[in-house]
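One structure coming up, written as structure tokens, with questions to follow.
One protein chain is absent from this view; the other protein chains keep their places.
Now for chain A:
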Amino acid sequence: MDGGSILETIGVEIIGVMSPVSICMFLVVLIVYTLSSPSSSDNQQVIRTAANLIYLESSSDTTAQKLEGALLNAVVFVVLITLVTFLLVILYYYRFTNFLKYYIRFSAFFVLGSMGGSIILTLIQHFNIPIDSITFCLLLFNFTILGVISVFSQGVPILLNQMYMVALGIIVAAWFTKLPEWTTWVVLVALALYDLVAVLAPGGPLKMLVELASSRDEELPALVYEARPNVSSRSGSRGPNLGLLLAGFSDGDPIELRVMSSSENVVQNGRVVSEMRSESEEIDDVREVEIEGEMLPLMGSSSSNNERERPVVNEDIRESNESDRARVLEREIEEEEERGRGIKLGLGDFVFYSVLVGRAAMYDLMTVYACYLAIISGLGCTLILLAVCRHALPALPISIALGVIFYFLTRLLMEPFVVGTSTNLLMF
């Protein structure tokens, strides 16, 4: 009942979320690492986006200038995002759901078609792949349209939907890595803080959105990665859902305890069983009966009679335990189905994890490893918190905080140390 069973219960879910995140980050790192040549980083032209409206960073500026500009950029970006999120909540509140869906489909079309196409073209150019334009256009067209279809449709394989979500995350993250360095870091931290507020604060837009969607029993009108729900046809009783984790823990212990103690009872009485059945609404009630049953031998009765009765009684108790457990589980599963199917992770989390790792990849591979491990452990912490809190949680803050801390620690402390020791032949 310890350690191993947490991983057994929660492990499938954790892997179901972590593997797409890992794939996304890995591919972003691969793209960034292959395409960003060190020579182009200096004289590359910075494009003006929503994330650097105020200040365009150039390498000749002083640190104070860069920091100030980056802070201004981050503030503007977060304000813009807040406004857009509130707009989304308002539209959703007044039931413009179809408009939202079409807008998201359009943006998926745009992202896949133009931004994704541009990245693919860059890859083609980089590797000199001799593909003709007709084939390319046909394949890109198919890719884009299929992506648009798979975003909100029920009738595509879940795997395809997940693949397109990861692809969208990769494309957007690859574009975000074009932001100048200081702006990237400040924007990441600002977004983590924004996420914290927007999901947890009472009037936060994301919290309102989630509550609205759950009160209407609808899907969230946003791009959300959904882990494959576990409807296991093999073992119905063991629903390895995160919500069920708690149920398994709070209910499992007393039941085991009860079964064991009742089998240890030397004498039992039929009356107890009947009482137990009537009172077995709550576990605490049952426990009281249990105590009563344990006290009964002291009152004394004919032993031969009880010896004969005991196995039957035990079986009865077990049966009632089983039904009790089944009932509790059923209730939990119902709640679970009300709450939603699998674990959901917003696409923004994908994007900004990958942006962090991609930005780290522009420095060195060592920072990439550190950031990857930090982000994944942060995600694991968030998932465990999710099992405890059982409501929507921001996925960015812990991971981004750990990732940023580990990036700078690695860059400022570990790298000089490791490089110094290895160049002086002290290590390796």
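Definition applied: contacts are C-beta pairs under 8 Å (C-beta built on N, C-alpha and C of every residue); 3 or more make two chains touch, one makes a residue touch a chain; residues count from 1.
As a convention for this text, contacts and distances are computed from a predicted model.
The chain that is not shown carries the UniProt protein name "Probable gamma-secretase subunit PEN-2", picked from "26S proteasome complex subunit SEM1", "RNA polymerase II transcription factor B subunit 2", "Probable gamma-secretase subunit PEN-2" or "Small ribosomal subunit protein mS26".
The residue touching the chain not shown here, chosen from A:19, A:58 or A:118, is A:118.
Check A:93, A:141 or A:408 against the missing chain and you find that the one touching it is A:141. Hidden from this view is one chain, which touches chain A at 35-36, 40, 44, 115, 117-119, 121-122, 124-125, 128-136, 138, 141-143, 145-146, 149, 154-158, 160, 174-175, 178, 228-229, 231, 233, 341.
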